[in-house]
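Written below as structure tokens is the structure these notes are about.
With one protein chain held back, the other chains of the complex are shown just where they sit.
The first chain written gets the first letter, and so on, giving A, B and C; residue counts start at 1 in each chain.
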């Protein structure tokens, strides 16, 4: 898959940043696609990637939904897990220490049903070992707004972000994770940035449905589910492109269907400073490390000395050339 | 691909309806994926399908956009054609007569930049030979609203639908074609139905982007483009499901990634009374006829005597059984 | 029958395998402890197909993969990437390991839908990407314990290695192998070579005794000190019940739909009573596939039992899932 150069390439500086916090790699896992990291330990060195993004954690332990929880779809899948997880207590007691002991950095994804839930979670994470920052999964139904998803509403999104920013450890950058299922993603992005988000994660899954031709009912216990995987990559890239064009100074953690280094490169060129690898991990549990290597090669091949120089590069004016051998 | 039954199945009544107008088959082509039908004539009998849905036609001939106009994506493609076409005069002079002479029915897709454009097009189609109805492609930028896409706004959508309904031949059912790129597709659907739409076509493409790793710029001349194909099928099914659940009496022409009879079955079960086959035609130019046959077999296998009985069947209450052998 | 006082005791064997006595759970009144994890972590790599032969309705593949073959223990499985480099199928297919030896392992594949059909079509010389060994192996009984093996359909294949191992350790082994019809019987020769009594059943009487495995199991279970079962869920439920009713510990290898196979996605869960007596959604890939038969809440599979840990936090999730809630 990787475009291996025939000649030895000058090594590319792959240092990336998460809202100002430096990372050794721009490649992270995606929330819900790596659990809390442990299970991927046999497949690659977890300290070699930017961070493990944890499964979204809530205040209380959650069982998640009844099965079936997933269906495969063309070049993707839909899932409806229901945020099964140990809750913040379990995270702090069992998961974060395991990661911290091994020097693995984490970006903790938090989810809630009320603005205060998010704030409380951020507060609880103050000073937690190894935590690089907080990803706010606002693609959750807002119990105070008849279940409308926070991320579908710029005001509700801004309220959560502001509360989290106020409650969180000042050293923790706060990334708001956006849903693509909106008419105008730029307005939600802007609301989050104005409310103090240090960065934006995009995209969460698209709402989808699959019907089982045998039972002739929806496959998923939850009826609808989230569509992920390479199928959605063009939508994710479009969102990153639009938001970077409108808000060029807001850091973006790009995701949605990244499977190879060249996929990751597209997100970087569109404006993402770092990327998360989600569903591809199910296909290839060592994908994050492989993608880091492939991306480094791809950047080197294109004459980039530093990852940072490639961020947003596809937005350059029509007459601007390319770096290195493309110049 | 098709689930061929081992025993001879009782034949299924495949008669379908387009807003009350009967069709011999529930399978149609999709706008922009069959041109005006002629080119598919070598591959299957055009009179055997419900209708040819024409490429969206505008008042004047249009050149369309500069190339590149497409990029392949995982299980899909993005396109940015720019509505190249002969305009309504060319349609009436060359295309519709060709179809009518052969007894091929057409659903004419119309597009415009102003509400009046749509009304004028509908007016021009009064009494046109072989025309079964009108599909209103409201996924166009509205010149009077700084290019905002009509279908992203319930009021703008309703205005177009009302104007078309008023101007169109009363014998022509009017279908409004919705975009999935909205926060709440049900509200747009309801606005269209309230404005007099006889049915809803869904979905149009999702807005996407692909970056060329060589030029390191967007592949498409138009930067963004429409994502279609099996990749988007779960999103399309979700839209059909949601709208049928909210507006069970509004006929739906379902589309988005249909490639086999079982795919079409999912749309029927979710609430579509008929389906359009788009991108799959590029893979298999005889797909509409094949899908008709596969769908008929699939319905027969599941004990349905009539297509009509399967429409929306996946919404039945949890304790309701299945027809025929699934009972 | 060999039962002891209920204390958990691990017997270390010269091969490094850990032997867990299948004894009543301490304090929970259950017979089985949770199966301990495998000793060797999984690896990922390309395996070369060295043999393929039809086995009644199935295909037996033999693959060269020394890492996996050496680490594998009976009850574990592997996960294959399917469809080749341009596949639209992103998710791996889990298949039980049927036998190991000489740096090779074998699997028995039932061609169901596209992925397993692709697998079954592999030819000698083909390479396939595989991750394994995965999951927890069958715990071995204390020396001298007579064992009853019960296999349904291709599930019998997963018991072949176990049967051989038990015999080589001097255990008495009985086996019951059943299927819908003769064609779907599996591993009859291999298991009959190690087991006595050895009983075959088919639902339709086309081979062996007519009826389900439960008939012979009911007769044989009281002579057994431990029961091992692999096959369809209803069979596992019935066999576990028979064993538990007679006070005999049982181990069942369950088959739940899996997206990742390595423990990171939470799609493969089922309700299981934990060591602390509380029920949780346990992952069948990493907490299983082998569970103590009396710990699996078979009747509740596919539901969300209200007493599950964290079920109380799911109130909002009972409405159809919003896109971000779904994860």
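Simple rule for what comes next: contacts are C-beta pairs under 8 Å (C-beta built on N, C-alpha and C of every residue); 3 or more make two chains touch, one makes a residue touch a chain.
This one's a predicted model, so the numbers in the text were calculated from it and none came from an experiment.
S.K.: Check the whole complex and report which displayed chains the hidden chain contacts.
M.R.: Across the whole assembly, the hidden chain touches A, B, C.
S.K.: Looking at the full complex, which residue from B:17, B:58 or B:266 touches the chain that isn't shown here?
M.R.: The one listed residue touching the chain not shown is B:58.
S.K.: Using the document's definition of touch, tell me which of B:50, B:74, B:133 or B:256 contacts the absent chain.
M.R.: Here the residue in touch with the unshown chain is B:74.
S.K.: Can you work out which residue in B:32, B:154 or B:199 touches the chain that's missing from view?
M.R.: B:32
S.K.: When the complex is taken as a whole, what residues of chain B touch the one chain not shown?
M.R.: Given the touch definition above, chain B has residues 1, 31-35, 39-43, 55-56, 58, 60-70, 72, 74-85, 87, 111, 113, 137-141, 143, 147, 149-151, 177, 179, 181, 204-207, 220-226, 229-230, 279-286 touching the missing chain.
S.K.: Given the full complex, what residues of chain A touch the hidden partner chain?
M.R.: 74-75, 230
S.K.: Suppose we count only contacts with the excluded chain; which residues of chain C make the list?
M.R.: Contacting residues on chain C, toward the hidden partner: 82-89, 114-115, 118.
Everything that follows uses one rule, which is that only the chains that are shown with their structure count from here on.
S.K.: Counting C-beta pairs in contact, does B-C beat A-C or the other way around?
M.R.: A-C
S.K.: State, to the nearest whole Å, the distance from the C-alpha centre of chain B to the C-alpha centre of chain C.
M.R.: 46
S.K.: What whole-number Å value describes the gap between the mean CA coordinates of chain A and chain C?
M.R.: 34
S.K.: Going by the contact rule already set, what residues in chain B reach two or more other chains?
M.R.: Correct list: 74-75, 230.
S.K.: Multi-chain contacts in chain C: which residues touch at least two other chains?
M.R.: 88, in rising order.
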